[in-house]
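Read the structure below first, then the notes.
The complex appears here minus one protein chain, its other protein chains still in place.
In order of appearance the chains are A and B, and numbering begins at 1 in each one.
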Amino acid sequence: MSAPPTEPVRYIDSNVYLPYDYVAGDLKALYLRALKDRRILGSKCSKTGKVFVPPLPNSPESFAPCNELVEVSDQGTMTTFCIVNIPVIGRNLELPYVAASVALDGADISIFALILGIKPEDARMGMRVRAVWKPDGERTGSHDDIAHFEPSGEPDAPLESILHRL
Amino acid sequence: MKRAVAVVGVGQTHHSSRRADKSMAGLVREATERALQDAGLGYEDIDAVVLGKAPDQLEGVMQPEQFLVGAVGAHMKPMIRVHTAGSVGASTAITGVTLVKSGQFRRVLAIAWEKQSEGNAMWALSPNMPFIAPLVAGAGGYFTPYIRAYIKRTGAPGHIGPMIAANARDNAGRNEYAHLREPMSVEDVTNSPMLWDPIRYLETCPSSDGAIALVLADEELAKKGPRRPAWVRSGATYVEPMWVPGRDQVDPAAGRRCAKTVYEAAGITDPWNQVDTVEMYVPFSWFEAMWLENLGFCEIGEGWKIVERGEQKFGAHLPVNPSGGVLCTNPIGASGMLRLGEAALQVMGRAGEHQVEGAKLAVGHAYGGGAQYFSMWVVSSEPR
Partner (left out) sequence: MRNVAIVAYAQAPFVAVDEHHTSTEILYPQIRRALADCGVEREAIDYQVGGSADYVDGRVFGFVAAVDVMGSWPPKQDLHLEMDAAFAAHYAWIRMQAGDCDTAMIVGYGKPGEGELNRILNLQLDPYYQGAVGLDLASTSALQASAYMARTGAGDADLAEVAARNRAAGARNPDAWLKQPATAAELQKTPWAVEPLRQGYVAPSCESAVCLILAAEGKAEKMSKTPVWIHGVDQRAELQSLGSRDLSKSASAGMAACKAFEMAGVKTANDVDLVELSALTAAEEMILREAVGLPARGDGGPAINPSGGPLAGSAAMSTGLVRLGEVYRQLSGKAANPVKNARRAIAHAAQGHALQHNLVWVLGNERRWS
């Protein structure tokens, strides 16, 4: 038996290990598998026709079910962004980089995406961007099949069109 | 019959980055002891206990209220645990109000806390989950793009955020319980490292351990004293979905709706002139300007001008966050109740050095999630 501690015990280390087997759900699985084919799917509200990417089972706006999957473009508009200067846990990205809200053409909500191929100081709200896919053979049907987005070179979307549709 | 409800006691801990001197039970009890002492009551006088905190993964425990029953005097009493993300402290207070308002419970103890030093807060707030797109920025990085949009919409100059941050510290200097109290200048803020452009290090909230408790009572008991109570004129908790097309996270609909509901119920038609002080949930500097608009204190686009004119400083027309707010103290689960509790302290005349002179009508506000959960109350020195 070891000697008693010389200092009062102030902390106990208690590590938590809990295994989870997460279910993606068929809807999300369809979306992810389509990414392998360079396709981005959204679900369409049966009442309003609005499109949600990634797909949702129902429209949170109308409360009606979404009963159709549609393909949206892999190009879109950077509605707003920030320039990240501190690393995110679990990712090894070169700082600083642009993290943006991207409205894909055909989708009615935005996704959050990494923007590369641009100097952060050149980033602009309204900039047009396009997905940069992992090469054939490297895509596995997961979110990082889209490695990042980069400027598409098209003229910026007018500010008025995105200032209230972030 | 609308029963009147009042805050008759407030107690909070000295918030800090790590309360190594107390266990979670000890931390919570520090707040409950102070609240009961403030109210001139004992645990036996409480009819029900309502507790709130943010995700339990922050401390590596689950539903800790279950092992805190003894510490909070809840043995053989009704107990409720609330969890509504960052707004939880506020929605917990409002839940407590509803319990008294129902007529089923005469005195309720409402408690909110976080001891996030015991876990890894950064991980807990931004874990990488399967089937969800990998994170591109941490928690602050989520909100910063909307701050950029606010700046773009309004044309606000860049120094507004730093002004807000420096002013918050100035306020915290008058609040003995605040976590970060050292004064800092606007220059100190603009010289601090940029985290997520446009938010700098000194424009962000800290990670704190802390707890706050409120004793709520019905009209008859509140009038017995010993303190002048803070009458809860109205309270509400709202939510909006994350994925509504065109949802405005700069001027969230749920925030606006919540404010409208509580103002109407409290007879406030002109917040800018009727409200004496407001404690609003500002985790990153610019939200102060944004929420001044969202909460109806001014027109859209005018919030930053209030800051530029210094009209929200202590001693000015509408002191905002005289306690220093979330920017200076942020035990996540407690922050919402700190806002509501500080508003109560103001109209009770018990805010000590940060007392807004003559405050009779105050607003407390908190938000959480992706700008989805909004909880507010209006407190007054008068019951109606």
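We take it that contacts are C-beta pairs under 8 Å (C-beta built on N, C-alpha and C of every residue); 3 or more make two chains touch, one makes a residue touch a chain.
It should be emphasised that the depicted structure is a prediction, and the values quoted were computed from it without experimental measurement.
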Request  = Looking beyond the chains shown, say which of B:His15, B:Arg81 or B:His354 touches the absent one.
outcome  = B:Arg81
Absent-chain contact - pick from B:Ile151, B:Val244 or B:Ala343 = B:Val244
Ask   = For the full complex, which residue in B:Arg257, B:His317 or B:Arg350 touches the chain that was left out?
value = B:Arg257
Key: Residue among B:Ser17, B:Gln66, B:Asn191 or B:Asn273 touching the omitted chain   = B:Gln66
Key: Positions on chain A where the hidden chain makes contact   = 12, 14, 16, 18-28, 56-58, 60-63, 65
Residues of chain B (touch criterion as defined above) contacting the omitted chain = 1-3, 23, 55-58, 60-63, 66-67, 69-70, 74-85, 91, 95, 98-99, 101-104, 124-125, 127, 129, 236-244, 253-254, 257-258, 261, 369-370, 372-374
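FYI, only the chains that are shown with their structure count from here on.
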Inquiry  = Need the CA-centroid distance for the pair chain A / chain B, whole Å please.
reply    = 30
Query = So in the complex, which bits of chain A are touching chain B?
reply = 10-11, 14-16, 22, 24-25, 28, 32, 50, 52, 54, 56, 60-61, 79-86, 88-91, 96, 99-101, 108-109, 111-114, 120, 125, 143-144, 159, 163-166
Residues of chain B that touch chain A when the two form their complex = 20, 60, 122-123, 126, 128-138, 141-142, 144-149, 152-153, 193-199, 241-246, 248-250
